[in-house]
Structures are given as C-alpha cells and as structure tokens.
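All protein chains but one are shown at their positions in the complex.
Labels run A and B following the written order; every chain starts at residue 1.
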Amino acid sequence: MKRSVRELAELIDARVMGDGTVEVSRVASLQSAAVGDLIFAEEEKNFALASQSLASAVIAGEFAAGSTSSRPVLICAQPRLAFARAARLFRAAGHHEAGVHPTAIVPSSVRAGTGVNVGAYVVLGQGVQIGDNTRIGAGCVMGANVVIGRDCELYPNVTVYSGVRIGDRVVVHAGAVLGSDGFGYVRDEKTGRYEKFPQIGRLEIEDDVEIGANATIDRGALDVTRIGRGTKIDNLVHVGHNVQVGEDVVIAAQTGLSGSAVVKNNVVIGGQAGIADHVRIEEGAILGAQSGIPSKKIIRGKGVVFWGTPARPIREYLKQLAVLARLAKKE
Amino acid sequence: MKRSVRELAELIDARVMGDGTVEVSRVASLQSAAVGDLIFAEEEKNFALASQSLASAVIAGEFAAGSTSSRPVLICAQPRLAFARAARLFRAAGHHEAGVHPTAIVPSSVRAGTGVNVGAYVVLGQGVQIGDNTRIGAGCVMGANVVIGRDCELYPNVTVYSGVRIGDRVVVHAGAVLGSDGFGYVRDEKTGRYEKFPQIGRLEIEDDVEIGANATIDRGALDVTRIGRGTKIDNLVHVGHNVQVGEDVVIAAQTGLSGSAVVKNNVVIGGQAGIADHVRIEEGAILGAQSGIPSKKIIRGKGVVFWGTPARPIREYLKQLAVLARLAKKE
Partner (left out) sequence: MKRSVRELAELIDARVMGDGTVEVSRVASLQSAAVGDLIFAEEEKNFALASQSLASAVIAGEFAAGSTSSRPVLICAQPRLAFARAARLFRAAGHHEAGVHPTAIVPSSVRAGTGVNVGAYVVLGQGVQIGDNTRIGAGCVMGANVVIGRDCELYPNVTVYSGVRIGDRVVVHAGAVLGSDGFGYVRDEKTGRYEKFPQIGRLEIEDDVEIGANATIDRGALDVTRIGRGTKIDNLVHVGHNVQVGEDVVIAAQTGLSGSAVVKNNVVIGGQAGIADHVRIEEGAILGAQSGIPSKKIIRGKGVVFWGTPARPIREYLKQLAVLARLAKKE
C-alpha cells in the first residue's frame, strides 16, 4: 500500500522538504533501496550517500534542513525512530487473515475476540481467552486458562503453560516457552536425593513485550514471575521463577536471570549476562555482555555501565585489565 | 482434595502441635496464603510472620516446638523438604485423564501401558514403548524405538530422536530436544572442508531426571550419552555427545557440557558454566555460575566451590580479584 510523503510525514511527526506528493510503499536500507522505497540518514555522511541511492524519499535529522536534494526529505528529531514508525505503518497496512484453521483444537470453553487468527495444528486448553486481532501461529500449544490480549502475535511452535497471562500487543517468537516450571529442589539430608519444590505460581507478561525465539520464562514457584510493559527479550534468554522485570527493560540474547532476581525499569542488559538469584538491578543500570552478578548483590547507578564477573563499574574493570596487562608485559 | 493436618503429618513424617483435624488443600507462600492453605517457615522470624497469615497450617522446624500458635503446626527436621512433599501429595491427588487423542499418530507397533495420556498432534515412531501413567504433551515427536518408562511427563513440543531410552518418573519440559546428533566433524586436510563424524550412538536418561525447557541433549557419537538417576537439568542447558552425568547432579540454566565430559554424582553446577570436552568433575564438587573448565581438566573436591575461567577454588579466585582491585586503586 502506497502512501504519499506528506501523509507519512503527518503520521510520523516530520516536516516535508520537497515534493510531498511522491509516493513510497516500503522501507529499505541505503544499500538496497529501489524506486518506491523510504530510507533514513542519521548523519550528514549517510545523507550524502542517500542522495545517490534510488530511494524515493529520505528521513533525516535537522542537519538536512538547509540541503538541496532531488527527492523529498522528511525532517525530524529522531530519524531512526521515525523510520521505524513508518515501517510499522507499512506493516500494519499488510494483509491479515482472520479465522481458525480447521485443524486447530479449540474447546468450546475458549473465548476469542474478533479478527483472531489461529493457525494449523494449534492446541488450545480449556478456558483459554484470546483478544481481538491476535494471531496464534501453527503448532502453538496453550495450556488451560491462558489469557492473551489483543493485537498479539505468537509465531509457530510456541508453548504456553496453563494459567499464563499475556497483555496486549505482545510478540512471541517461535519456539519460546512461557510458564514452564522453575528450577527449585530441596535436598533430603538423609538420602541426598532432591525433592521438587512446588512450581505452581503464575507468569504475567504485560503489554508491548517482545520475546525472542526459543527463550524460556518460568512461572513463579508459589507466587508470580512478571515481565513489565514494553520490555524486550532476545532469543534464548532464560528467566527463572519469581523474577520481577520492570518496564522498558532490554535483555539481549542468551542472558540468564536466576530465581527471584529483580530488574527495575529502563535497565539494559547485554548478551550472555548472568544474574544470580535474588539479585537486584536498580533503575537505569547497564550491564555489559557476559557480565555476572553474584547472588543477592544490588547493582545501582542510572546510566552506569557494569562489566565483568563479578560486575564492576566499567572504568574500574578496564583499569584493572590495563594494570594486569602492564604487569604481565614487564615480566 | 482436602487432607487433615494429622493425615498429612503422617505422610510427610512430621509431628502435629495443635488441632490435627484442621483441613488443608493447597500449598502457598507466606505472602499469599489464604484459608485452607499450608505454608512453611524455616526460621523463627518467618514463623512469627506465618502466625499473622491466613494459612490454616504451618510446617516449621524444631525451633517452633515450644511456641504457641493459634493454628496447627507440623514440626519436622527439614520444613522446606516436608512442604515440597506435601505439595507433591496435593498434586498427585489431581486429575489425570488417560487416553490417546484421536489426532495422535500411533503406529500399531507402539506399545503403551495403562493410564497413558497422549496429547493432540503427537507423532510416535515405529516401535515406541510407553510405560504406565506417562503423559506425552501435545505436539511431541518421538522417533522410532524410543522407550520411555512409567509416570513420566513430557510437556508439549518435545522432540525425542530415535532410540532414546528414558527411565521412570522423568519430567521433560516444553521444547527440549533429546538425542540430537552431537557436534563432531573431521577436517579434510586437502580441501579444508568438514566431514561429519558419525553420530549414531544412544542417549539414556535414568529415573527421576527432570529436564528444563528448550534444553538439548545429544546422543553419543558411537557409544552412549548418559544422564544419571535423580539429576536435575535446567532450561537451555546443552549436553554434548558421550557426556556421562552421574546421579543427583544439579545443572543450572544455560550451562554447557562439551563432548565426553564426565560429571560424577552429587555435583552442583551453577548457571552458564562451560565444561569443555573430556573434562572430569569429581564427586560433590561445586561449580559457580559462569565458571569455565578447560579441555581435559579434572576438578576435584567434595563440597569445594570453584569459580572463574579457568575455574579455581573460590578462595583463590576471590583473593586474586582483591589483589587486582587493590593494585588498580593504587595507580
């Protein structure tokens, strides 16, 4: 679906420089852009390259205001953000087929809103509730009484254990597992054998969360595991039982959060980081990739980057590395 | 299903203080307990809080023997263990529907015991054997000649490759893959290309093992990969070909065991630990989270904690970290 540059500019809060009647229908990268494509430039250098591409329009920052360009420019404060929004508009205009595939197993107790799409070989448990326009990919399995909001997308082969609650506009990628049992055992001091601690709590995922492929999020042991609004979780991330993740948190691939960890709002966690049980990451802290936080530690510092295992403020860590390198060279 | 405190006390080997006729039907946490719930307290502090909750009964240690409580107390040596056992009794009393879903693909050569439940869209290979009361979740796929014991539970979307043998009371969480090919290649020195080494061995999982969501356990290359009785494996753990894991081993999330590693009984391994090929972890050793054991190393020391990469006894490692921090501060 085509949109004029003028129409788009209004929707993404940009102002047009040049011909607003030009039409675009797709986003593209600077390297691959063709006629009809919209691209973006965050720096003057890229803006110059953009002018040589085949793209029909360019989103750029204020730096481009005085420039001359043979094609229309959409000027705004955050070009990358505006580009992402434009891409969403094109996506939303795409085809969305509603309907329940005849092979999907949907007990009569399931309640689904309008515009819902349930794929082939989906298996829904008793009492599942699905909000409007939500799509459940082929091969997904949901246990009893799962509640999922509107405008969600579950890609194929996702498993949702019974009782999990999922908000609106949540995206779950293929193979993710939501609400599995936590890892809790009690050792019998007499026999040395492990008895499973009950893992019968809940999992609540708030609005606008995205969860990566093959990620796993455990239910609470007795209470609740919670993923806050707007939080983004990458592929193969593990979230243990009773973990509390705040809002707008970013967790990169293969990171693990152990039981009862607390991660407050706006925290950013790099890939392969390890957060032990009962750790508390205070608001806005940043953990570097592969960093490790030992059990029960508190990490505090808005905008402060921590790195290493055990994680230290990155300046300290880098200084330690430099000192060690110097000592080794002397020998 | 309700049970009286007296009845429960007998089953979990506790003694009752107070009214043994009170009935409980669920376990709960101290924070969320309601009437009819059973909770536990391991310390006097929590016991005091427990007294203020709505729970109908409390499991506590010997410290509570002299106390006064308005509700019945079940006194025992390991309150947390007794609580876990009580939870299991409540679970066992739950509903278990037997039957094979009409959409499950079950060749006539499959043999299944009594009380078996096979979910929707399960695909079983030729010659599969399933013990009594075992449950196979929706979407699971088993290759030919898989043998699985009694009272097992496979959650949805588990894949079991052909020939894997699974004991009794084994729990496998959603998305786990059992018996996949190991990672073994031989480089052709002339062409620089890799030829796959045969991965045609077996995988044997003994009784009472639990395997986490999206974990992967490879079959042996020519011989066998083995997971010993009572071992607990968390989400996203990787176990390579020919690995031998002993009994009552605990392996936390995202840990990886490379080919031919040996882990003896009662070892505890933290999350994201990396155990290289041909490593040997002797009985009762403890590996901290993110620790790394280089190829062919032997780790020895019952109850000794190892940490870091390469892993050292934790005292040594912490001392090294302290020395380095001090040197860096001086500069």
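The definition used in the following text is that a contact is a pair of C-beta atoms (placed from the backbone, for glycine too) under 8 Å apart; a residue touches a chain by one contact, two chains touch by 3 or more.
Keep in mind the model is a prediction, meaning the values are calculated, not measured.
Engineer: Just one of B:17, B:64, B:152 or B:236 touches the chain that is missing; which is it?
Structural biologist: Touches the omitted chain: B:236.
Engineer: Touching the absent chain in the whole complex: find that residue among A:25, A:103, A:129 or A:162.
Structural biologist: Hidden-chain contact among the options goes to A:103.
Engineer: Based on the whole complex, identify which of A:71, A:165, A:232 or A:264 touches the chain you can't see.
Structural biologist: Of these options, the touching residue for the absent chain is A:232.
Engineer: Over the whole complex, note the residues of subunit A touching the chain we left out.
Structural biologist: Touching the chain left out of view, subunit A contributes residues 27-29, 31-32, 77-78, 80-81, 83-85, 87-88, 91, 103, 119-121, 137-139, 155-157, 171, 173-175, 208, 210, 212-214, 230, 232, 234-236, 248, 250, 252-254, 266, 270-272, 289-290, 308, 321, 324-325, 327-328, 331.
Engineer: What residues on subunit B make contact with the chain left out of this view?
Structural biologist: Within subunit B, the residues touching the omitted chain are 105, 121, 123, 139, 141, 157, 159, 161, 175, 177, 180-181, 183, 185-189, 192-198, 200, 214, 216, 218, 221-223, 236, 238, 240, 254, 256, 258, 272, 274, 276, 290, 292, 294, 309-310, 316, 319-320, 322-324, 327.
Quick note on the criterion: only the chains that are shown with their structure count from here on.
Engineer: Roughly how far is subunit A from subunit B, centre to centre by C-alpha average, rounded to an integer in Å?
Structural biologist: 28
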